[in-house]
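Yeah, one chain of the complex is gone here, protein chain that is, but the others are all in their spots.
Here is subunit A:
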Amino acid sequence: MQKKTAYSFPDEILEHVFSFIHSGKDRNAASVVCKSWYEIERWCRRKIFVGNCYAVSPTMVIRRFPDIRSIELKGKPHFADFNLVPDGWGGYVLPWISEMAGAYPWLEEIRLKRMVVTDESLELVAKSFTNLQVLVLFSCEGFSTDGLAAIAASCKNLRELDLRDSEVDDLSGHWLNHFPDTYTSLVSLNISCLGSDDVSFSALERLVGRCPNLRRLLLNREVPLDKIANLLSRAPQLIEFGTGTYAAELRSDVYSNLAEAFCNCKELKCLSGFWDAVPAYLPVIYSVCSRLTSLNLSYAPIQNPDLTKLVSQCPSLQRMLVLDYIEDSGLEVLASSCKDLQELRVFPSDPFGEEPNVSLTEKGLVAVSSGCPKLQSVLYFCRQMSNAALVTIAQNCPNFTRFRLCLLDPKIADYRTLQPLDVGFGAIVEHCKDLRRLSLSGLLTDRVFEYIGMHAKKLEMLSVAFAGESDLALHHVLSGCESLRKLEIMNCPFGDKALLANAAKLETMRSLWMSSCSVSLGACKMLGQKMPRLNIEVMDEKGPPDSRAESDPVDKLYIYRSVAGPRFDMPPFVWTMDEDFASELS
């Protein structure tokens, strides 16, 4: 029987069908089906994600999608987190806000990551998007509390304000006062990054008291411990709470008030903050522990046995962030108590010390991998590792999606055999077929890259430093990793040859970062000519590339695909290697 075609549907029906399709991937697929689907889909797409703000221009986005309500933008490359991207590099959100102000008056959600956000941008947001409900500024910078005041004053429908890890200039703690008394819609507030004068506590108290739907509140470090009980008593409906400083002289009234306040928060599932935590006040959260699914102690200098005791009372834990004070013994307790654990991050308490200050080794991670069958995501800082341990971990956890190992001495070998750690990481990629993100460290030769190219077929993001011996390493990764989207490399001895041989691969990736490697200026220019649709940006604070020889290695290289062509907001120390580069300078 002849199948009916969807053409017999009026547009409004197709639009109604599309209203049930939410993922960008599915909508992208629908837009390619035929021209009428493209048209209908673009008018009813409400949410977009732009993984690299320079891959497309705001004009192009607006032209294609006339009615967006939710946008997420990412700016600087990931290595900006490690101060490798100099100030002024770019990632400015103002051009986006300026164009969207006119085009998207109904915009409801703005999420930005690693972008430069100015007070001017925030003021424009406040003025233009009266319906704004969500503003997330993740690792952003360039703005002050004045910008926040503008948002507070104008955005009557704001539900979520999240400033996580952003750098904010503190000018006045009174920005919170700019939320009008009639404003009661707050659901989520994260001000954990703010400095000492940035928050007027009384304004915060009043705000919390009048927002009955507040579910998530992450305070900044300066909120003292003795103020927390009062705050919590105004918001017993919280699901997620981040304390301020968790240290104070032990006083029985403060202690009992805190204990009672925590006890009354019957829905509390996630805790964080705990700056400078002292053991004396830990027991106040015991009443919450059995329910906790997420615990972030990465700012808490508490040690065993207090730390282990706390952990042993949290059987529902799914996500744990902690300093290496937990030691192998604590991780063993974690492994036996927390069978639902999915994510573990262990941070170094003394990363620059010559000698280890704690007994945290590969054994802790092996214990957790053995005891926690649901473990999927790991970020682990430690000082020693062995291939045998990595093989065991890989066999224990074939479901890993993210594995990031950071050995504090970047080129350290297997401490038992003195061999490189190639085999260990090879086991990780071989057993963990769903691995999407991997960070390598330790002594590594070209072999590990051979294993990665051979096995890591779902790998999307790879971070490499001080590894490999030749261009073959880079070639293995570029030619073998079919799903690779983000590659970031520092201090590795490659590779003109590998880059030029795999130039086409770069158009299948979101971006490539290489710093302090052996990529010559000449190769960059050649790549620029060969691949005109890539933006090949050379960064060098010492001076313009034309003043140096073709064979000189470039300091930093950032390559990304773009449908918007080269950008024009580059600072003086960034040059684009496009086809005209050579002729422009002569």
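Here, a contact is a pair of C-beta atoms (placed from the backbone, for glycine too) under 8 Å apart; a residue touches a chain by one contact, two chains touch by 3 or more; residues count from 1.
Here is the rule we go by: contacts and distances are computed from a predicted model.
According to UniProt, the chain absent from the figure is "SKP1-like protein 1A", selected among "Protein HIRA", "Eukaryotic translation initiation factor 3 subunit H", "SKP1-like protein 1A" or "DNA polymerase delta subunit 4". Touching the chain that is not shown, out of A:Phe138, A:Phe201, A:Phe347 or A:Tyr415: A:Phe138 (per the contact rule at the top). Among A:Thr401, A:Ser470 or A:Gln529, only A:Thr401 touches the chain left out of the display. Summary of contacts with the chain left out: across A:Ser23, A:Thr417 or A:Ser479, the touching residue is A:Ser23.
Within the entire complex, the positions of subunit A that touch the omitted partner chain are 1, 3-10, 12-13, 16-26, 28-35, 37-38, 46-51, 55-56, 60-61, 64, 69-70, 72, 78, 106, 108, 111, 113, 131, 134, 136, 138, 157, 187-188, 213, 215-216, 239, 266-267, 269, 294, 319, 343, 377, 401-402, 436-437, 458, 460-461, 483, 485-486, 510, 561-563.
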